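Complex shown without one protein chain; remaining protein chains in place.
Chain IDs A and B follow the sequence of writing; residue 1 opens each chain.
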Amino acid sequence: MKSNSRLLSAPYTVWMTIFIVVPMLLVGYFAFTDKAGSFTLENILSVGQYSNVFLRSIWLGAVATVISLGLGYPFAYIIAKMNAKRQNVMIMLVMLPMWMNFLLRTYAWMTLLEDNGLINSALAAIGLPRVHMINTAGAVVLGMVYNYIPYMILPLYSVLTKMDQSVIEAAQDLGANGRQVFLKVVVPLSMPGIISGVTMVFVPAVSTFIISKMLGGGGNLLIGDLIDMQFLGSAYNPNLGSAVSLVLMVIILICMGIMNQFDDGEVNEKGGMLL
Amino acid sequence: MKKIGGRIYTFLIFLFLYAPILVLIVFSFNDTDTGSRVVWGGFSLRWYRKLFEDRLILEALRNTLVIAVVSAVVSTVLGTVAAIGINGMKRLPRRIMMSITNFPMVNPEIVTGVSLMLLFVSAVRLFGGRSLGMGSLFAAHITFCLPYVILSVLPKLRQMDPNLYEAAQDLGCPPLKAFFKVVLPEIMPGIVTGMIMAFTLSIDDFVISYFTSGTTQTLPIYIYSMTRKRISPEINALSTVMFGAVMVLLIIVNVRNGREQDGPKRQDL
Partner (left out) sequence: MKNTIISLKDITVSYDGEQVLGGFHLEIHDGEFVTLLGPSGCGKTTVLRTIAGFIKPDAGAVFFKDKNITDLPPHKREVNTIFQKYALFPHLNVYENIAFGMRLKGRNEKEIKQTVHEMLSMVNLTGYAHRGISQLSGGQQQRVAIARALANEPKVLLLDEPLGALDLKLRKDMQVELKKIQQQTGITFVFVTHDQEEALSMSDMVVVMDGGVIQQIGSPTDIYNEPKNAFVADFIGESNILDGVMLEDYSVRFAGHTFRCLDSGFGRNTPVDVVIRPEDIKVVEPDSTLIIGDVTAVTFKGVHYEIIVDVAGFKWMIQSTECRQVGDHIGLALTPNDIHVMQKSEYSGVFGDYSTFSDEMEEDRNASDEADAREEENPVKEERAEREEKDNEI
């Protein structure tokens, strides 16, 4: 099987070359050329004008990631402690909303957060002042957390539930109390889950354009919106759009590089099996 | 005490996850002329009637399903074959193949989307042909489904006893037959998982479709245009129908899985 099987992946290699490698090269090409097709650095340089957009995206994405981790870790921990049957039900319930189109889920928050939406109507009904929520940065973060928290919970749950119970017992046996066991053993051992959770939330959060459009109004332009505008929007300029995309990719690569620093080689080997 | 705290916490998280969906569902039955999403005007199925009379929605649904089926099948066949190839590779080429496979999974979707758009637009400009539409959607969907198929088939190949295939041949089975009789049944669970993932990812995809669809409508794109323009409770009805469909599907799958055996826990990412 081994000898001639390598040829089997040839169609795949060709496919991925055409639809992944070439398009990426095109992004590079467009980023460094002008409309006439001659080399220029102007696109890349003008990305600098949008540094506030980049900072906002990274900031909101980071806040959403931290909140997701903060909310998701205890939740995953609680689930992992349940008996097997209930665990399956709980995980099903976490995944179920993900199977619903995320535009619809985000739209649902619009109806809740609007100035005369359900939450405000409810507040008014009990005599409290209305709160302006839609079209704020907070609403965008909320939308990010809502949409991406399952991607945080699932990998965390997966490491926590697979964690070797005897290692935890060994720590207790050696004199660690509940808190020490958690900090010195459980958290370090769940690092691969934390890293994949953080990546899986941060990457889509930082590059989203729907959530900011639907919940953030016009005032919370993110990188995704910027790219969208250059390709399908009013500001049509694929060269600038490609440059922004390239910078976005670089930022994400850097972030992931930093994340992987937290993960030392050995745990990584174990974490690799998670995929 | 600790247990109660845990329960309350779990409940609050689920409330957060499900409250918006519940609101959508409730208001899909709202009888109102103004299309208000807040005031309850009594029970009615009018938005469902309207939904099923909407020719555009039905066409978008048809497109979505056609694309999902085609891309799931193509990516499953192509991906399974590729996984077998990759599994037989030496270390270095395998690592290269895996990097290419992993790339679209870590790359922001929007970047994949615009890069494919650039490819299709450039191709049209260079070679002529029709502009973006079903063709480009097929290509794009197959592309982003492939890695998921490979990553669900590959572990099954790794787990497989390498002597199985040799044993079959040893017992007189010709190679191709040995593959279908021995290898394929072993990796079938991975193939099925990959195919289901490909199908659902394709149905659900918005970002990449958005950049590669041209004027063709898929359901998520249509939903997007609805949220942009007229906001009508029709969309609530649509959400409810889709949610119901997913629920039924999941229950069927789960009951079936449960009956088969308690089995290894699937990793549905």
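Heads up, the rule we're going with is that a contact is a pair of C-beta atoms (placed from the backbone, for glycine too) under 8 Å apart; a residue touches a chain by one contact, two chains touch by 3 or more.
Predicted, not measured: the structure shown is a model, and the values here were computed from it.
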Tell me the shown chains the invisible chain touches, ordered by label. A
With respect to the chain omitted from the figure, which of A:98, A:113 or A:189 is a touching residue? A:189
Which listed residue, A:116, A:172 or A:260, touches the chain dropped from view? A:172
Per the touch definition above, residue among A:17, A:116 or A:180 touching the missing chain: A:180
Mind listing the subunit A residues that contact the chain we can't see here? 164, 166-167, 169-177, 180-181, 184-185, 188-189, 191, 264-267, 269-270
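Definition applied: only the chains that are shown with their structure count from here on.
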Which bits of subunit A are touching subunit B when the two form their complex? 1-3, 5-13, 15-16, 18-24, 26-27, 30, 71, 74-75, 78-79, 84, 88, 90, 92-97, 99-105, 107-112, 114, 116-118, 121, 146, 149-151, 154-155, 158, 161, 199, 203-204, 206-210, 214, 224, 227-228, 231-232, 238, 241-242, 245, 248-249, 252, 256, 274-275
Residue set of subunit B touching subunit A in the complex reads 6, 9-10, 13-14, 16-21, 23-24, 27, 37-38, 78-79, 81-89, 93, 97, 100-101, 103-104, 106-112, 114-119, 121-122, 139-140, 142-143, 146, 150-151, 155, 165, 175, 179, 183, 200, 204, 206-207, 210-211, 219-220, 223-224, 227, 235, 238-239, 242-243, 246-247, 250, 254, 262, 265, 267-269
